[in-house]
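Note that one protein chain is taken out, while the other chains of the complex remain in position.
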Amino acid sequence: MADTTQTAGHGPGSGSHSGGDPTRRDFIYLAAAATGVVGAAVTAWPFIDSLNPAADTLALASTDVDLAPVQVGQSITVTWRGKPVFIRHRTPEEIKSAVDVNVSELRDPQTDAARAKKPEWLIVVGICTHLGCIPLGQKNSDPRGEYGGWFCPCHGSVYDTSGRIRKGPAPRNLEVPSYAFKTDTSIRIG
Amino acid sequence: MRRLRSLILAGLVAVAAAAPAVASEEMEYPKNEWSHGAVTRGFSNIFGTFDRKALQRGFQVYKEVCSACHSMNLLSYRNLSALGYNEAEITAIAAGYDMTDGPNDEGEMFTRKGVPADHFKAPFPNEKAAAAANGGKAPPDLSLIVKARKGGEDYIVALMTGFEPAPAGFTVPSGGNYNKAFPGHVIAMPPPLSDGGVTYADGTKATVEQQAKDVATFLAWAAEPNLEARHEMGLKVMIFLIVLAGILYAAKRAVWADQH
């Protein structure tokens, strides 16, 4: 173990050559190491990118929903990108309570108008922004929390009738997916 | 080392010299020029790209002729963007097919219009149905046919243009057709292409030969859709590795300078 004083990067050979210009030699070593490192880094990218969603996964990224059968006060859950989407046909009272809120007091300030393209239809991703549980409140018999929206049983987050976070640990409002009304009673999510 | 090299060479030469003497039972197909470089022939055109016009014509031939019997289960309509179709055109093509979907909330299957994410509609609901409708043997799926046959694209062309009257003394069993390119020469498929059998939108004359080449191009793309990306990346990788090898060779010479 006597001859371990040199660090691993400098072999015994690199300083003791007789031939060649030392600056040029060092440049060659540096160029070789740098090119090799760049090559390895670039090679890593295809392997990492292969873990991103594949083309067939992305192609299935939109879902069409017919809203006609959904009664006022009723909620339905549809699947979009493997996640539940809550669609609630809101009653006038629910709309009112969602609109009559002092937005500046909210944890994640957003007006109801910014969250619902048509006030009677609220469309949100049904995943609690805390740790990803599915909140209760889709059935009329479910607990909906004190703001009449949704209640997450995992850690007690409470959402209002606009899907905004009002109490509990969740940091943000329920996410509104991108969607468009194709007709008055049908939407495309995604 | 030189001696070992000559040893190996001698061994290879001995085997190679013996090889041509073997009776070749495999069929050879006339080789065509492919702008993409034949999928099954290595190193045939390292810069190759698909001829977009031929792809679209080939797709038309598949759609109007082959798809009556042959499925292409591994392809989706969305893949057609690689042929040069835009989103609206693809949506229109997909919408031209009725797809069975379901079950719905009532538990029943229903029919809807195709969307780009759908796989190509198969002519038969399953393989048994395909076999029953075609004299007991299902027509093969064409998604990978170019890679699944010796000769690849050239085989497709030879087969499409290989229908001719059986030579004297060759009896073709009923339900069979004589084809000089098919192994065994008796094929269940009747001649699918005819001069003018399709009308090309771009005005190309639709001879059997033209259709055969177009559909072979299309099927080559279907079997190897990433060929262009592969060729493009390959060039960069090869240049990089050759440069790196050069630098390393210089480094090796520098390191070994005092030892030679």
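Every chain is named by a letter (A and B) in the order it is written, and numbering of its residues begins at 1.
The criterion applied here is as follows: a contact is a pair of C-beta atoms (placed from the backbone, for glycine too) under 8 Å apart; a residue touches a chain by one contact, two chains touch by 3 or more.
Basically, contacts and distances are computed from a predicted model.
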{"item": "Name per UniProt, for the chain absent here [options: \"Heme exporter protein C\", \"Spore germination protein\", \"ABC transporter ATP-binding protein\" or \"Cytochrome b\"]", "value": "\"Cytochrome b\""}
{"item": "Hidden-chain contact residue, picked from the options B:Lys53, B:Arg112 or B:Lys147", "value": "B:Lys147"}
{"item": "Residues in chain A touching the chain absent from view", "value": "1, 3-8, 11-14, 16-17, 32, 36, 46-47, 49-52, 54-57"}
{"item": "Interface with the undisplayed chain - residues on chain B", "value": "1, 3-4, 7-8, 10-12, 14-15, 18-19, 21-23, 25, 39-40, 42-43, 46, 74, 79, 140, 143-144, 147-150, 183, 223, 225-226, 229-231, 233-235, 237-238, 241-242, 244-245, 248-249, 251-252, 255-256, 258-259"}
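Note that in this section only the chains that are shown with their structure count from here on.
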{"item": "Contact set on chain B toward chain A in their complex", "value": "76, 78, 116-117, 240-241, 243-244, 247-248, 250-251, 254-255, 257-258"}
{"item": "Contact footprint of chain B on chain A as seen in their complex", "value": "13-14, 16-20, 24-25, 28-29, 31-32, 35-36, 39, 55-56, 59-60"}
